[in-house]
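Note that this complex is displayed minus one protein chain, with the remaining chains in position.
Then we have chain A:
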Amino acid sequence: MAVSAVHLESDAFLVCMNHALSTEKEEVMGLCIGEVDTNRIVHIHSVIILRGSDKRKDRVEISPEQLSSAATEADYRLADMTGRPMRVVGWYHSHPHITVWPSHVDVRTQAMYQMMDQGFVGLIFSCFIEDKNTKTGRVLYTCFQSVQAQKGSEYERIEIPIHVVPHEAIGKVCLESAVELPRILCQEEQDTYRKIHSLTHLDPITKIHNGSVFTKNLCSQMSAVSGSLLQWLEDCLEQNRKSIIELQLEKERLTQELATM
């Protein structure tokens, strides 16, 4: 086995979960940035949210351009901050309303990535699952790689242990990744609208209708994503302000105690 385990920093996990929970209508995806140590443990320090290149709601694929761009970002942004070389070490995607286990397409996609990099890992976040009897909601996440099946030319999945590593504070790169989500959603919508609006054969009524659709869709994003994200950031700030006051008092108390000893 090329990889023995995956250690996912909790702030990177937070970004993945926020992304997965942003929509139940389609699968979302992103890339994992980190490093691999000598014990073949993959350390994921941050993630990059991606736009879906295939707009089919049940398929996710990463374009070569996205991979290249992510690799560049890993090199410059995260490596610069940590002082260690960082690279793309895996990918994640969501399974809204469906089982956490990878489909045969997912396993094949993973196998393809492993041809480039044996240590490449796949994460899946299954969400919006509800037990109708007990009204209990459920979120699951799994980590896997692919191996050639013993019989035939197909691939099968192998389980990779994953541990979420505590990270008390949210890192700068993860925060910036988190606020990328509304920007990416807006960009997707603007690109779609621009293509439609440029069609010359549309009459004014159709254009006004499409403008309203764009307005409605953007309002949905602002309400469901941007607004909630801004609320969460403001709550974090408030919580941190209280923590800072308490920690400063504790620091003064300990300093005085040390001085009197």
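Heads up, the rule we're going with is that a contact is a pair of C-beta atoms (placed from the backbone, for glycine too) under 8 Å apart; a residue touches a chain by one contact, two chains touch by 3 or more; residues count from 1.
Here, contacts and distances are computed from a predicted model.
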Report summary line: Should one name the undisplayed chain from "BRCA1-A complex subunit Abraxas 1", "Cyclosome subunit 8", "DNA replication licensing factor MCM4" or "Proteasome subunit beta" using UniProt, the answer is "BRCA1-A complex subunit Abraxas 1"
Requested in this report: Give the residue, chosen from A:41, A:98, A:147 or A:218, that touches the chain omitted from the document.
Outcome: A:218
Query raised in the report: Residues of chain A in contact with the chain that isn't shown?
Result: 5, 10-11, 13-14, 17-18, 20-26, 96, 100, 127-128, 130, 134-144, 159-164, 166-172, 175-176, 178-179, 182-183, 185-186, 190, 192-193, 196-197, 199, 201-244, 246-248, 250-251, 254-255, 257-258, 261
